[in-house]
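Yeah, one chain of the complex is gone here, protein chain that is, but the others are all in their spots.
Our next item is chain A:
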Amino acid sequence: MGMMESKATLTGQPIDALPAEIPAAALKAATVRFGTYTAIEELDLQIEAGAFYTILGPSGCGKSTMLRLVSDLIPAAGGDVSIFGKTTEQARLAREFAFVFQDAALLPWRSALKNVELPLEIGRKRNVEIPVGPRSPRELLELVGLKGRENALPHELSGGMRQRVAIARALLCQPKLLLMDEPFGALDEMTRDRLNLQLLDIWRETGTTILFVTHSISEAVFLGQKVIMLRANPGRLREIVDIDLPEPRQMKLRDTPEFNRYCGYLRELLETC
């Protein structure tokens, strides 16, 4: 591996391409408890770097909890979680991952552009080294299709636009892992379809790893290269389903029998969780 490819970042330091064997995230017998309630029990999971994973499961199976465990928002009661070989805390401090919430979590007094710039301001006065991606906040807004709305306040934007601002903000520090907790759950179907396609474009272009929690079976199949199916009470792994559909995914894929076969299979699996 002596001739690893390297590309320069804005800060001038080369980042080496990661050896394929280091997973984006690895959970080993990870357990999460809230008081006496066990939300996740002994979950083993390896997230391959660069892949798009969707996470499905009945409600109460710990989908959101799993993302929060990986992102160091809640501690593990047992087992081990690592991100690119580091602890979740180290990865959080290095901003190796970003999180997109169900509600966009924009600061209502800041314009779209100022919201995207927020990660640059956190830690600046403490001289924290903030990784910066190749795209400026303005370019990121353009990437998510919000050129011209830089100065709009969140309440002046639609739900879909707000979520796109949140995605642009998440991409600012060029995360190697993007955690998304039902980001399009509150949107209407047409907006959701459009954002799904946009997200796939962004994923292909940035090469980031995505863990995407959803309630929708068709969304899970359409987006994911792999679908992680969890079971409830307590949350455990049920199955990882490889979705072998032609890339790049296009809207008309949804009308094919292969697509519907995957949906049918997952629906059956979900019923027996």
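As a convention for this text, a residue touches a chain if its C-beta (ideal position, glycine included) is under 8 Å from a C-beta of that chain, and two chains touch if they have at least 3 such contacts; residues count from 1.
Throughout what follows, contacts and distances are computed from a predicted model.
**Q** Out of "Alpha-L-glutamate ligase-like protein", "Na(+)/H(+) antiporter subunit D", "NAD(P)/FAD-dependent oxidoreductase" or "ABC transporter permease", what name does the UniProt record list for the absent chain?
**A** From the choices "Alpha-L-glutamate ligase-like protein", "Na(+)/H(+) antiporter subunit D", "NAD(P)/FAD-dependent oxidoreductase" or "ABC transporter permease", the unshown chain carries the UniProt name "ABC transporter permease".
**Q** Decide which residue listed in A:A30, A:A98 or A:V241 touches the omitted chain of the complex.
**A** A:A98
**Q** Among A:V132, A:L153, A:L197 or A:L253, which residue is in contact with the omitted chain in the full complex?
**A** For the chain that is not drawn, the touching residue is A:L153.
**Q** For review purposes, identify every residue of chain A that touches the missing chain, sorted by number.
**A** Contact residues on chain A toward the absent chain are 68, 71-73, 92-93, 95, 97-99, 101-103, 105, 107-109, 118-119, 121-123, 125-126, 128, 153-155.
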